[in-house]
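Removed from the display is one protein chain of the complex; every other protein chain stays in position.
Chains here go by letter, A, B and C, matching the order in which they are written, and residues are numbered from 1 within each.
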Amino acid sequence: MTGKIPRAKDNDYTAEMAAARRQFIKEQTGKQLHHVAQCSFDPALLPGNIEHFIGVAQVPIGLAGPLLINGEYAEGEFYVPMATTEGTLVASYNRGMKLIREAGGVTTTVSDDAMQRAPVFAFRSAREAREFGIWIEENFAEIKRRADATTRVGRLRDIEQYSASHYRFLRFNYTTGDAAGQNMVSKATKAACDWICAAYSGIEQYYLESNFATDKKSSFINQLRTRGKRVTAEATIPARLIEQIMHTNVNAIHRARQVVNLGSLMSGVNNNGNHSANGIAALFIATGQDAANVAESSAAVIHAEMTPRGDFYYSITIPSLIVATYGGGTGLPTQRECLEMLGCYGQGGVKKFAEIVAATVLCGELSLGTAVVSEEWVASHERYGRNRP
Amino acid sequence: MTGKIPRAKDNDYTAEMAAARRQFIKEQTGKQLHHVAQCSFDPALLPGNIEHFIGVAQVPIGLAGPLLINGEYAEGEFYVPMATTEGTLVASYNRGMKLIREAGGVTTTVSDDAMQRAPVFAFRSAREAREFGIWIEENFAEIKRRADATTRVGRLRDIEQYSASHYRFLRFNYTTGDAAGQNMVSKATKAACDWICAAYSGIEQYYLESNFATDKKSSFINQLRTRGKRVTAEATIPARLIEQIMHTNVNAIHRARQVVNLGSLMSGVNNNGNHSANGIAALFIATGQDAANVAESSAAVIHAEMTPRGDFYYSITIPSLIVATYGGGTGLPTQRECLEMLGCYGQGGVKKFAEIVAATVLCGELSLGTAVVSEEWVASHERYGRNRP
Amino acid sequence: MTGKIPRAKDNDYTAEMAAARRQFIKEQTGKQLHHVAQCSFDPALLPGNIEHFIGVAQVPIGLAGPLLINGEYAEGEFYVPMATTEGTLVASYNRGMKLIREAGGVTTTVSDDAMQRAPVFAFRSAREAREFGIWIEENFAEIKRRADATTRVGRLRDIEQYSASHYRFLRFNYTTGDAAGQNMVSKATKAACDWICAAYSGIEQYYLESNFATDKKSSFINQLRTRGKRVTAEATIPARLIEQIMHTNVNAIHRARQVVNLGSLMSGVNNNGNHSANGIAALFIATGQDAANVAESSAAVIHAEMTPRGDFYYSITIPSLIVATYGGGTGLPTQRECLEMLGCYGQGGVKKFAEIVAATVLCGELSLGTAVVSEEWVASHERYGRNRP
Partner (left out) sequence: MTGKIPRAKDNDYTAEMAAARRQFIKEQTGKQLHHVAQCSFDPALLPGNIEHFIGVAQVPIGLAGPLLINGEYAEGEFYVPMATTEGTLVASYNRGMKLIREAGGVTTTVSDDAMQRAPVFAFRSAREAREFGIWIEENFAEIKRRADATTRVGRLRDIEQYSASHYRFLRFNYTTGDAAGQNMVSKATKAACDWICAAYSGIEQYYLESNFATDKKSSFINQLRTRGKRVTAEATIPARLIEQIMHTNVNAIHRARQVVNLGSLMSGVNNNGNHSANGIAALFIATGQDAANVAESSAAVIHAEMTPRGDFYYSITIPSLIVATYGGGTGLPTQRECLEMLGCYGQGGVKKFAEIVAATVLCGELSLGTAVVSEEWVASHERYGRNRP
């Protein structure tokens, strides 16, 4: 079997062309796409979001909440739409939200905000690469002017430098408003680099990306230095709630956490928590985020403590959460509806949305984390209890 | 605002209950969900996939292909459905598929297959933990009997052991047929651990998971030891095709690869390639895979070589690709249609599907990888050309 | 200035040749080596240890102890020679040994023992590499026969396999008696590979080392899978001793440990402890170990717990401790004396010595770890106390 996918030269974003391609699939593979064809909106909305459109994946959305957040941008109770096909996911997050609400809510903080492009420059020697680094520092103002001129929203914040061999790696850090901003920073950095290449002699070669921005990949550097939003969600759960709702106790979950930390250190995992990718992927799909960014957004750092009063302090820091409330898939019909029910669509919504994601993730961590321990706790209880008459 | 999400005690999977929850959202948030409500199938299909169902996210699907694969399971040409909201993604993968087809196709190999659960056992001392490890080896047959008894499909293959302090970490490796198998292996390992705890005295504590399986998280150990499928896609691209279709040359992209490898080593990224998460997320959403597994499936190892004849050998190894063609979201209407158009739905399809994912990913890598270089190549051409009359 | 270093064709290991080279240095650099010349033994001892011998570095040795060990091989009290030029190092370890002795001693356990060589084999494709892997498993007995035939002491234990692209990486694990064994396993693996290359067709290329053994380098794989000895040292310190001797309390040091664990996770350090390299380097130099192996031997995993009774359980696991009591520098005069005063020189001593190293290291960790906290504790006491009348 073989054949070229039908495509309309003038306007490819029509129901007719989608149908033509589905017919082509039928001919090539024998498969009639019935449900995929059931799209509730006009394909004319889709330029900039997809090519060779044939229909839609219908991903079920479940509702979790109310989620009580004490954020700087997200304040009050939220109902969270989660698009997933994995049973119990919504129920588990919902259970965590119930616990958190009893405990007084989640406190959320966006600690940093930066989107990168990381070009690399080659020189004749390490010494020349070092000189270039000094020149970059001295010429930051002009570089910034060139970069910022290409975008209405993006602003070059600073340039980190790294070096090895005869190369200089530059990490351009931008703020990008309510967009995720990957394309924006590519364009801006390209313009800056064009100027740099013209103004500085001795550059032997340059590449616009060196895998120091690690777009759509999890990395050590982004865990340390932030990509997208760095958000922390924190909550202190009274001991009695751990017992009443989670059927375990603070001592038990605190000990378990330390063993899991040990395992995490040894396994080289990029997240010493449980399953933040679950909540993140579900929220991303529902709200039109780029689901490929689950790769880097799923990194996390958990830190828990037993308070002097015996309560349980629990926090999750997401160092590279890539989110947007404008651009990309956020404006598509179901996606926009989901952002709107969270009060996050469009300008000014992105930090609020980042806080909601982090708060949601915290609830899921507490729910699964305590479930694992409580099972163990009950089980060991039974086990050791067996010996008694 | 506050309130409890409506839920039906007897049957919650009805259009009425979905509507009731949407009405509740309207009351709580002021937002009417119009498009989310447009679902082409009966919610009665959804138990086991979602809770508190309110409707669907409609994610646009684009078509890429034909993709020519020389696999052991996937052989011939395929048309690949990609669900995404990111413009140019489908076009870029499609361009890579065109190159690959001219080059004779992608060769794909599933090198390993294992799904894990990793319990940890605590003892009074490291010495007792070591003795336990020996006992586990000696009693593997009985442990396997207990684990395998809980599942029709899963089979315990082996148990890896790791140690630190007074703990013994066990990584149970299973084959799980055409399912991803996370729940299957949890149940089996739980049964095995129950037997172990009863049969072995001296265990002070045990947890069913220690973050040594790193479910939904990227980790060093899974890159080394495999989680889900370990798949390699390889292709050798004749030099003339790199020039004709990709507008660059083998020398240039080979040099660029080495600089990117250097950057990758330094940035501590879990993938020295470009953007495999893009292709993986798009295929995962279209076909009902668990999108949270993008976290671990997005890890990859790229290795390229210039052949003695001057052609370009390129490979990507995905060490922890979590896929299924049975269970989870694979049976939902649009998702199943997409698996069926690939000839992968149901029993016996999972390795074929793994090969298709890897082959797709390779095409995207070549497309973006060469684009970055060709831009540079053209740019540097212009730059250096400027000096000439 | 320039010139060729004097060398005797027949016997270069004489006092005359050493003097001739010192004279040469004098001529070339103007520097007379007076103290370097003061060597208490005959250079005829040195073939196999050094080339172009000119004299000795005199590194001061301090004495710490008694160190009370409850090992399987090291039992009782030991006095530990530490060669260092860093002031307070010996005093600090000594202080930890005092604490440990009051607490009843250190329990030490050698959990694993393996020395590696890791060749890599290239094939036409990943599929052929996979087939080769199966063949290696099937032919392990013959491979072992070939490897073991080259050495009186070394024994091939097992071969781990890793794969990416069209390569198969093999990690040959050996036991090597009382020698560190790096040369022994190189020779054995070379013999095995020669046979493999002759017996298996389709190998395109092979290298004896692929950086999967990571000799003299710290690595994730060796932390997980052991290189040399994997030793754990453990002790439980009664709360009152922490207060009396260390001037802090269990709560304070336990909390500090958790913060340090968080820092360690984020900084990507290969050792979440304090300074094990100090004790290891000092013992290595004193006893004729290869000091370059501080690189990998300095990796460590700390795990601490507060016991139910409020005491402090502390452990350090050294996953890649490279030690010998035979061969290399262990037979040189001062080095041998130091091994002998520990009762470890020669055959049968290596595990005892490994336990002494780990026990020593534990004492240093407790000493510095509590010092850091106690300083903080006292300081914060004063700070907060200042406000009171």
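Following the convention adopted for this analysis, a residue touches a chain if its C-beta (ideal position, glycine included) is under 8 Å from a C-beta of that chain, and two chains touch if they have at least 3 such contacts.
Since the structure is predicted, the reported quantities are computational estimates derived from the model, not experimental observations.
K.L.:
Identify the residue among C:Thr108, C:Thr151, C:Asn293 or C:Thr317 that touches the chain left out of the display.
P.N.:
Once the missing chain is taken into account, the touching residue is C:Asn293.
K.L.:
With respect to the chain omitted from the figure, which of B:Glu160, B:Asp194 or B:Glu305 is a touching residue?
P.N.:
B:Glu305
K.L.:
Touching the left-out chain: which of C:Thr151, C:Asn270 or C:Thr325?
P.N.:
Of these options, the touching residue for the absent chain is C:Asn270.
K.L.:
Which of A:Ala19, A:Ala37 or A:Ala164 sits in contact with the chain that's absent?
P.N.:
Here the residue in touch with the unshown chain is A:Ala164.
K.L.:
Which residues does subunit B use to touch the chain missing from this display?
P.N.:
220, 223-224, 255, 258, 261-262, 264-266, 268, 272, 301, 303, 305
K.L.:
Against the chain that's been left off, what residues of subunit A make contact? List them.
P.N.:
Subunit A touches the missing chain through residues 72, 107, 109, 111-112, 125-127, 129-130, 133, 162-167, 220-221, 224, 230, 232, 234, 268, 301, 303, 315, 317, 319.
Here is the rule we use: only the chains that are shown with their structure count from here on.
K.L.:
Would the interface of subunit A with subunit C count as same or different, where same needs over half of all numbers used to appear in both copies?
P.N.:
The interface of subunit A with subunit C is built from mostly shared positions.
K.L.:
State, to the nearest whole Å, the distance from the C-alpha centre of subunit A to the C-alpha centre of subunit C.
P.N.:
Computed from C-alpha means, the inter-chain centre distance equals 41 Å.
K.L.:
Could you please state the distance in Å, as a whole number, between where the Cα atoms of subunit A are centred and where those of subunit B are centred?
P.N.:
A distance of 17 Å separates the two centres.
K.L.:
Do you know which subunit B residues sit against two or more other chains?
P.N.:
162, 164-165, 167, 220-221, 268
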